[in-house]
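Every protein chain but one is kept in place in this view of the complex.
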Amino acid sequence: MKITFIGLGIMGSRMAANLLKNGADITVYNRSKTPVNILVKKGAKTAASINAAVENADIVFSMISTPEAVAQVFLKESGALSAMKKNAIWADCSTVNPSFSLKQKAAADKAGIRFLDAPVAGTKPHAENAELVFFVGGKKSVLKEVEPYLNFMGKKIMYVGGAGKGASFKMLVNIMLAQSMIIFSEAILLGEKMGMEKDFLLNVIPGLVVAAPFTKFKSEMLRSGNYEVQFPLEWMHKDLHLAAVTAYELGQPLYLANIAKEIFAGANKKGLGRLDFAAVHRYLEKG
Amino acid sequence: MKITFIGLGIMGSRMAANLLKNGADITVYNRSKTPVNILVKKGAKTAASINAAVENADIVFSMISTPEAVAQVFLKESGALSAMKKNAIWADCSTVNPSFSLKQKAAADKAGIRFLDAPVAGTKPHAENAELVFFVGGKKSVLKEVEPYLNFMGKKIMYVGGAGKGASFKMLVNIMLAQSMIIFSEAILLGEKMGMEKDFLLNVIPGLVVAAPFTKFKSEMLRSGNYEVQFPLEWMHKDLHLAAVTAYELGQPLYLANIAKEIFAGANKKGLGRLDFAAVHRYLEKG
Amino acid sequence: MKITFIGLGIMGSRMAANLLKNGADITVYNRSKTPVNILVKKGAKTAASINAAVENADIVFSMISTPEAVAQVFLKESGALSAMKKNAIWADCSTVNPSFSLKQKAAADKAGIRFLDAPVAGTKPHAENAELVFFVGGKKSVLKEVEPYLNFMGKKIMYVGGAGKGASFKMLVNIMLAQSMIIFSEAILLGEKMGMEKDFLLNVIPGLVVAAPFTKFKSEMLRSGNYEVQFPLEWMHKDLHLAAVTAYELGQPLYLANIAKEIFAGANKKGLGRLDFAAVHRYLEKG
Partner (left out) sequence: MKITFIGLGIMGSRMAANLLKNGADITVYNRSKTPVNILVKKGAKTAASINAAVENADIVFSMISTPEAVAQVFLKESGALSAMKKNAIWADCSTVNPSFSLKQKAAADKAGIRFLDAPVAGTKPHAENAELVFFVGGKKSVLKEVEPYLNFMGKKIMYVGGAGKGASFKMLVNIMLAQSMIIFSEAILLGEKMGMEKDFLLNVIPGLVVAAPFTKFKSEMLRSGNYEVQFPLEWMHKDLHLAAVTAYELGQPLYLANIAKEIFAGANKKGLGRLDFAAVHRYLEKG
């Protein structure tokens, strides 16, 4: 099987590297060339253009920052979708909103391409260590063909349902992540004001049944104040926005998620957008 | 050691029963007599008044619904505190705000009584199965004397610091509980609107690293719509209020916790206060 | 000058009637025919299709419920814009988001049509009595040609700036309207709980410098509980959504407006969407 991987950012570069490490026949493409060159040195192929990169692929994976960028690369006239082989598979691992996911599906159908939405849970270290979780929407039979490669990049594949359901589920995961990070931060800050040691709080709270377990992996950031990016704060802001738009379209009020959105908006305005989203703690602490 | 237990509600009656089961010499007291009689049948002693119930005790445990009620029973002139033996221990397991906890400490000091604030994490089944977690504030030496009895009632004792620190830590735990319950509920509701099965969501989400693990124990309530009380919604509303007051006193903004407080206020106004606090899901679903 | 008016809902039908009353040579069009027939009886012309209705017009006014509907009528291929005379004026009075307004401008430019965004402040009675306020974006010279007709429909024309600025300003007005309505309602409800008479509160508060003066015109609704629609609650929900999207695009946090959006979402979910937006009071009172 010929595999192509489009989008070699924080996540994509590590995912592609894991495909390579497991012996996949892989072509990579990215706008900026540094990550391309690194992978080519390790044995990946590349191409002069996106369309050239995808034209022979059996499966195209993509990991791109926003729905707008995905549209720009794949959906526009003579975009990558139009260059792919009929009946090839496009598995998009980007985080997009569900209604965009359905647009991707429709465009793929029209182009004779089989589509999966396959966004991931996990950040840089999970991508690095092939410990991602994939939430997959689309046809089970298509997933079956892609599954071995997803297993090279992740530790768990969760089949959620038809087209767009992977994106839908990922959206739920991300808004829980964003809100839990704020709850955790506010608890630490209040605890300190109450006279408890920050270290004690950072050690104990993430292990309680009332705290989302991922907070364990953020405690060190809050301790050191070093928010080296794993999942950029500005993307979390975007995901909360997409969730708010989706909730509006579906008529579902979301009180806490909308306030969380504004808190991330404030943090972003303060210039913290390129740090890890855990830096919302710094914003809550210092304004 | 002579033990007295004051306050035999949902939690207290089960905690006292566990002391009894482990062979403690225990006297119980409660305003309404039904839970007293049940424990007396099992071997507990009782007394004609609160003051008579505490006067010979080496350790008095209390588990009472609100700070106001604790003050009424223990702190008023000729209240239980005045009737206790000098140097006896009062371990209050009630959930109160930290500034009230310091008042208890001061009153106990004045009366020559050694005080611990020892609130618990856990609900009815944890009380039943001696699986509570105690958050203890006060002197370590005093805790040492009380520890064997706490172990009869719980599975873990966490020493947090000086007087009031148990109450402080419990407050953090409860506001995380309240907010996580709303986040979980809103995710389920949005997921359903997105076309995912409620059962699927209830099965999968509590196991993710983005969800507080206690949500596992609430999934069945959300599935069945049967919110049989473990921790009453109206008490959660009170705890959020006490946290908001404490945060105000300490100058710490709490955005999400204050909105959570208002959502619980709305649920309470709708008449859901005596159900389990997980019934906030019903409120978010049906208004 | 030949005038065409597209969209004869609550507002549009009254605006067109005022043009007619002042002697304008007017052609009207609406999907449902009842309001068309009423105006035709009073002397208006109509046409067999939207495109036929606009093709001879010097000025086309439109008053349509959502950006999507405006796009459907005017912007699609062979839509109304394509049928208009070169150099004619399209003055859109609909409430849309500013970024959509700029799309309208671009499409109009391409079609050789001069565009004004001219949304209004005011509700049914203001439309009825020609007491609307117009917020106008676009070229001043174009406004000059349209001004006499706007004066037939309103009492004040506020020139805000270039294209899209009318829509921008209208957005500010509407989010202030929505939030002030909630503040007013919550004050009335809290006042009643404090033991003050609802009538007293409804009489006195709207006259204070702390209350937005429009609340005077809503007091009777809150008194009687009869929320006969002037400005539908579901449209207010939409406007808050569009403002939230705009604020996201521009990187400006909006705390209160986003919570207001969710409260309107809740009211809408409860089935109050077709009542006047003042019915948010009923939602806040009864859930």
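List of remarks:
As written, the chains take the letters A, B and C, and residue 1 is the first residue of each chain.
One rule holds in what follows: a residue touches a chain if its C-beta (ideal position, glycine included) is under 8 Å from a C-beta of that chain, and two chains touch if they have at least 3 such contacts.
All figures in this text were calculated on a predicted structure; none of them were measured in a lab.
Checked against the full complex, the one of B:Asn30, B:Thr123, B:Gln230 or B:Asn258 touching the unshown chain is B:Asn258.
Checked against the full complex, the one of C:Ile3, C:Ile175, C:Leu202 or C:Val229 touching the unshown chain is C:Ile175.
Contact between chain B and the absent chain runs through residues 237, 241, 244-245, 247-248, 251-255, 258-259, 261-263, 265-266, 268-269. Interface with the hidden chain, as seen from chain A, comprises residues 255, 259, 266, 269-270, 283, 287. The set of chain C residues touching the chain not shown comprises 98, 121, 158, 160-161, 165, 168-169, 171-173, 175-177, 179-180, 182-184, 186-187, 189-191, 193-196, 200-201, 204-205, 208-214, 243, 246-247, 250-257, 259-260, 263, 284.
The working rule: only the chains that are shown with their structure count from here on.
Where the sister copies chain A and chain B meet, the same residue numbers recur on both sides for over half of the interface positions.
Chain A has the Cα centre that lies closest to the mean of all protein Cα atoms in view.
Put simply, chain A has to spin 180° for its C-alpha atoms to lie on chain C, with the angle rounded to a multiple of 5. Each chain gets one centre point, the mean of its Cα atoms, and the points for chain B and chain C are 52 Å apart. In whole angstrom, the spacing between the mean C-alpha positions of chain A and chain B is 39. Each of residues 255, 259 in chain B touches at least two other chains.
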